[in-house]
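Complex shown without one protein chain; remaining protein chains in place.
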Amino acid sequence: MTGRAADRDASAVSPRARRALRRFLTNPLALVGTVVLGVVTCCALAPDVVAPHDPEWVAYVGTGDGRLTLAQSRSLPHPPAFGDPFFAPLGTTASGHGVFTELVYGARTALLVGLAAALLSSLVGVPLGLCSGYYGGWVDEAIQRVVDVLYGVPFLPFVIVLVAIRGASTTTVVLAIAATSWLNNCVVVRGTTLSLVRRTYVDAARAAGLPAHRIVARHVLPDVLPVAAVLLVQDAATAILAHATLAYLGLADVTTASWGVLLQQVQATGHVFDAPWWLLPPGLAIASLVAAFYYVGHAVEDVTGAD
Amino acid sequence: MLLDIDSLTVRYRPSAGGADPDPVRALDDVSLRVERGETYGLLGESGSGKTTLARALVGLLDDAGGVVRGRAWLDAVPPAWANPDGTPRAAVVADDASPVRADGATDLLALPDGHLRDLRWAEIALVPQRAMGALDPAYTVGAQIREAVRRHDSDADAGRRARDALDRLGLGATRAGDRPHELSGGERQRAVLAMALACDPALIVADEPTTGLDAVTRDRILDDIASLDAAVLLVSHDLAALAETATRLAVLHDGRVVETGPTEAVLGEPTNPHTAALRDAWRLGGGAWD
Partner (left out) sequence: MVRVTRVGAAYLVRRLAVAYATLLVVMTLLFVLLRAMPGSFVSAMTTPGMTTAQLARLEAAWGVHDPLWVQYGRFLLNYQTGQFGWSPTMHAPVADVLARRLPRTLVLFGAALLACYVVGPLVGMVLGWYRDARGGTLALAVSLFVYATPVFWVAWLLVWLFDHRLGWLPSANMVTQFPAFAPAPLPVALDFLRHLALPLLSVAAVGWVGAALLVRPAMRDAMRADYVDLARAKGLRERTVLFKHAGRNALVPVTTSAAIALAFLVDGAVVTETVFSWPGMGRLIVTAVLDRDYPLAQAAFFLVAVVVVVVRLCLDVVYTYLDPRISLGGRDE
């Protein structure tokens, strides 16, 4: 492609979209959020590059090794410990794993849970919301009654019961989270669609006999998509938090590395008050990633005017 | 002399990233004088700067309202700077930096925010545009009037004064307990006027008070305005309304006063082509000044 063609391509992007992109990039919240998401994504994609050790690595503690005398082994620091004798940058956990390494390997689970649950709830909630808002009448009534009823189901207790019955696999957790978070998507998308459908030009398009899918694609989707995007990142944030909470309650898959499980182990081994190097980073990691999603969501809201 | 606006200029700051970097001149060297008790008409089409003028007087320009220059003398002293008899304190007048003149006039444009708040509604009441939505839906009409009275005067007779004010505008004191959504458009407009009267201001600035009302209601509101004791600066694009009520008239066009004088003279012998065009359009519609 020649330079001229590239220029033309760039100018083909509508000025509205370009302005939105510029406003997004100059938004401080968006900047912070994007950077954090980028870092976490790097960790998730290539943990072996970022982490100083592989996940099986355990700090040498001198136990279980007959060549050391008892006195020698006593003189060695015992995990959990903070400091660099084991070359673990953030210290070690009770089982001798590096906290930093565990953090890096936990990024993948967090991102996976967040995105999978968010995508799933969007896939269910957005189409239903569109139908509900566009067709109105009994379709709307039926969908909204279902939503109304399901809103009354308490989320965490429901997930706890579900996970207890189905087993604590990550898939179950994702399904359980998505099963409740699509409700909000449906309600908000319905509201947006409803306000769009009431506009004169949509009325005119309907009167002209345009098929529904064309009207939705031309007049409704462009305004619904930003709203759906905001909901998507918010759902991802909620899902990550919910997963961490379930892990704390002992209802997450302990065999995969995750920040929630890392925190749960702090408590399970009784080190909540004496191992801050172990307690603080996973919590901060969860908060940072969740906040990053919130920030991006707010920035998108700001840029597109979707509230 | 109640209000003496002396070469008021307002420039709006251009919006960030806007195409036009030059500040927009909303008002350019505007001067006009309002006497006590008179109804003064300010005629201008939308965009002529008449709302900017009304809001600049009480310091309620939007954040984008950038540079304000000139003077607007109001014959009143902020209570914090006044003697019990209403004259300004000697120390305040002696201070060169203070915006109060020895004769008891205060420059509204130079007044610090807190003192301006004390004068708002008590001496100069702005009835903003779209008064239909100007009543807070959460409170009864009476509560909103009492709130204004309590802010500037005593607590004791706030209820009575609120009812009196509503009475004077023919709303009936019983409406004090109604919430705004229970009133019709005309009733709301009158409720806002009643609210303006409740504190006995010397000047009421009414911004487009008749817009969006039906003809009968509009006439009632105009009658009400004409019968007020307070001076009224009536800001409107409605030439007929001003011709009926105003004793004097200023015509605002593109931020400048293009014509000023007694209503009769301005409409009878317009010197400015713009005014003439407006007048002719009005006459074509069957209007006549008598």
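Just so it is clear, A and B label the chains in written order, and each chain counts residues from 1 on its own.
What we mean here is this: a residue touches a chain if its C-beta (ideal position, glycine included) is under 8 Å from a C-beta of that chain, and two chains touch if they have at least 3 such contacts.
From a predicted model like this one, the values you see are computed outputs, not experimental measurements.
K.L.:
Where the complex has a chain not shown, which of B:24, B:93, B:134 or B:265 is the residue touching it?
P.N.:
With B:24, B:93, B:134 or B:265 as choices, the missing chain is touched by B:134.
K.L.:
Please identify which residue in B:101, B:179 or B:256 touches the non-displayed chain.
P.N.:
Of the listed residues, the one touching the omitted chain is B:179.
K.L.:
Just checking the interface: what residues of subunit A touch the absent partner chain?
P.N.:
Residues of subunit A in touch with the missing chain: 28-29, 32, 145, 148-158, 160-165, 184, 237, 241-242, 244-245, 248-251, 260, 263, 267, 272-273, 279, 282-283, 286-291, 294-295, 298, 307.
K.L.:
Could you list which residues of subunit B touch the chain missing from the display?
P.N.:
These residues of subunit B touch the chain that is not shown: 58, 60, 63, 117-122, 125-139, 147-148, 151-152, 178-179, 181-182, 192, 195.
Quick note on the criterion: only the chains that are shown with their structure count from here on.
K.L.:
Centroid from C-alpha atoms only, then distance subunit A to subunit B, rounded to Å. What do you get?
P.N.:
54
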